[in-house]
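This part shows subunit A:
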Amino acid sequence: MWRTARLIAAKDLRVEGRSRVVVNQVLPFAGLVMVLFAFVLDSDAVLTRVAPGLIWLATVFGLLVMVQRSFAVETADGALDALRVAGVDPVGIFLGKSLALAAQLVVLETLLAGLAFVLYGVESSGAGIVLLVTTMIPATAGLAFVGTLYGGLAAGVKGRETLLPLLLFPVVAPVLIGATRATEAALDASGVATADGWPWVALLAVFAALFGVGGALAFGSLIEE
Partner candidate 1 sequence: MNTTAPNSTASAAPGPRATRSRGTGTRFTRGLGIATIVAFAALGLFGLVLSPADVQQGESVRILYVHVGTVWVAYMAFVVTAVSSAAYLWRRTRSLTWDRIAGASAEIGVLFMAVTLFTGALWGRISWGTFWVWDARVTTTAFLFITYVGYLAVRGLGGTHEQRARRSAVVALLAVLEIPLVHFSVRLWRSVHQDASVAGRGDVTLDGLMLFTLLLGVVAFTMMYVWFVLHRQRVLMLADLVDDRGLDDALAERRREAQEVQR
Partner candidate 2 sequence: MDDIGFILTCYLVSFGAVLLLGWRVVGRGRELSEQVPDEDKPWT
């Protein structure tokens, strides 16, 4: 199972390394979203205040595009069917694709957080940075699990581009709430003490654990048809 997961993840990252879709298209898109937020909100004070929310909102938009890319690769030449027919463990596929997605998400989140520091002028302390990095781990895991799960569900059906956000966004709401509040505590602007962020990290961890287990159980029956 773990070996399958590692192979699948390596394959996905190699596909990305060759095609550079995420690097050349998704990351610029997410950066663009951050710039557009600055246009509409139009005030430095407001921007620093809402920066944590914008980081995670842009992350979720990026997640949507990445998930669609991740499963477009699988369905294009019937690759997913081939894997299934070959008897590859679906739990391994689920973990592998989640892992590859998580790796790409980490790059995206780092970029977005960096942009928030540069563009929105947010500031942070040492303890804040520790909290920010710790927040990213369970938040990324949760987003990757949910993205893979619903991406697999929508893979290969007509109208998946429009269906996926409808299914995905309600589910990621707890991540959006938790990660935003934790990031708010990590950054100085909002006046929330850094220590107040840690309960939210716990919530994110619970979310990631539940959807990790639930996804591993459900993924098999979603892709076998």
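Candidate selection criterion: all candidates are chains of the complex that A comes from, given by their letters.
Basically, contacts are C-beta pairs under 8 Å (C-beta built on N, C-alpha and C of every residue); 3 or more make two chains touch, one makes a residue touch a chain; residues count from 1.
Since the structure is predicted, the reported quantities are computational estimates derived from the model, not experimental observations.
The candidate from 1 or 2 that touches subunit A somewhere in this complex is 1. Taken in their complex, subunit A has these residues touching candidate 1: 149, 153, 157-159, 163, 166-167, 170-171, 173-174, 177-178, 181, 196, 199-200, 203, 206-207, 210-211, 214, 218, 221-222, 225.
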